[in-house]
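As structure tokens, the structure follows; a few thoughts come after it.
This part shows subunit A:
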Amino acid sequence: GGNAEAGGDATEASLILITPTAIGSNNFLQLASDGAEEAADKYNASLDVYESEDPASIQQNLDAAIREKPDVIIGVSFSVLDQFTEAAIDYPDQQFLLIDTSAEEPTENLTAAVFKEYEATYLTGVEAGLLTEKNNIGVVASLDTPFLHRWVDPFFAGAQSVNPDVTTGAQYVGGDNPFGDQARSKAQAQILADAGADYIQAAASGGNLGVFEAASENSVAAFGVDTNQCLDSPGNVVDNAIKRVDVALVESVGDILDGTTGGFASYGLAEGGVSLTGLEEGVADSQCLIADHPDVIEQVTAIRDQIIAGDIVVEDPLTAG
Partner candidate 1 sequence: MSAPPEPQVLRHPLVRLARVAVRHPVVVPVGAVVIAVLIGAVIIAAAGLDPLTAYAAVLSGAFDPDTLDYTVSVWAFICGMALVAAIPLRMGEFNLGGNGQLVLGGLAAAVVAGQSGLPPLLAVPVAILAAAVLAGAFGAISAPLATRFGIPIIISTLLLSPVAVAVVSYLLRFQIGEKGAAVAQTDRFPESARMWALGDLSYTNVGLIIVILLMVAYWLVDSRTAVGFELRVVGANRRFGAYGGVRVGRLALGAMAASGAVAGIVGAIITLSAPYRLTDGALLSPGYTFAGLAAALLAGGRPALIPVTAVLFTVLQVGGAAMERSADVPRQLSDVLQGVVIVVLALRTVVDNRRSGEKGAR
Partner candidate 2 sequence: MTLTASSSPAVELSGISKRFGAVVANDGVDLVLRRGSVHAVMGENGAGKSTLMSILFGLVTPDSGQIRVDGSPVTFSSPLDAIAAGLGMVHQHFRLFESMTVAANVVFGAEPRRLGLVDRRAAEARVRELGERYGLEIDPRARVSQLSVGERQRVEILKALHRDATILILDEPTAVLTPGEVSSLFAVIRRAADSGTTVVLVTHKINEVLSVSDEVTVLRDGRVTGRFSTGDTSGAELVHAMTGRDVLEVSNQGDVTPGATVLRVRDAVVSEGGVERVGNISFDVRAGEIVGIAGVSGNGQHEVVEAILGTRSLARGSVELQGADVTGWSVRDRRAHGVAVIPEDRRGEGSAITMTIAENLTLGHHRTAPIGANRGIRRGWISLRAQRARSRELIEQFDIRTPSGQHTAGSLSGGNAQKVVIARELSYGAPLLVAEQPTQGVDVGAIEAIHGRLLDYRTAGGAVLLVSHEISELLALADRVLVMLSGEIVAELSRAEATSASIGAAMSGATAPTATATTNTTTPATGVRR
């Protein structure tokens, strides 16, 4: 968190980022805040980050932000949707940007950027399906919420698409600190490992570190999310379902500052908004295990292209019901 005054003393624009909960160990929110900082740098803008605690404090932060009259107020995640939709109607002169969610009836001053994380997770699933020797894979996710299923169901679907024999298991961290309890996430990864899984997708936010530790102590490899987490635990992470929140945020802010507002941009594999580390430049230096499997990369690249071409449609667990 904190606020970053970017661009020296004479800033040309102002941004305020509102998160739905404390950033804490939530790497998704962390990424959004990194993206906002990057945008502030790029457009020589000032940036304030307001961390909320609950719906009422989201509203309160939003009110405070509106009083500041910045060029763009950025809201992250589905949790801020209600408040932003209403504010956009009440304050038509204020520009709002929603990241990772979009309004059903958007107004001109409400721009949105959403991601198709499920497409990337499908690809990590494909990698797991190809690599698994025990034909058993799993996921450790923070909570059993519809949104987090974007890292669960497509992973299994991708694996099963290339390896119909694969069996699956999902574990949800829960407890008092679902987004940061590494001890629990590690114990749960251990359970998956004990049950015979050799590839595990980590979608436990701050708890991913625990999954990687479990991987290092068992003959298991893990997949990370959002950024290149291979760097966090070299030798234990195969690949990552990257989500370019930062890129999307920077681009959207640029669009708004240029006067292109409204509507929503969808960032999938086609738009380069989500991807795998293994499909990017510099795989060799990524510390990811996938670098040792050029054959797998080749197959995954092909499937990625099919998805982009629309030959394969990955189901979004959110809309799938």
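Selection rule, in plain terms: all candidates are chains of the complex that A comes from, given by their letters.
The rule we apply is simple: contacts are C-beta pairs under 8 Å (C-beta built on N, C-alpha and C of every residue); 3 or more make two chains touch, one makes a residue touch a chain; residues count from 1.
Just so we're clear, the structure is a prediction, and the values are computed from it rather than from any experiment.
Asker: Given that every candidate in 1 or 2 is part of this complex, which one actually touches subunit A?
Answerer: That would be candidate 1, which touches subunit A.
Asker: Which residues of subunit A touch candidate 1 once you look at their complex with the stated criterion?
Answerer: Per the touch definition, subunit A meets candidate 1 at residues 1-3, 21-22, 48, 50-51, 53-57, 59-61, 63-64, 67, 77-79, 82-83, 101, 144-147, 176, 318-319, 321.
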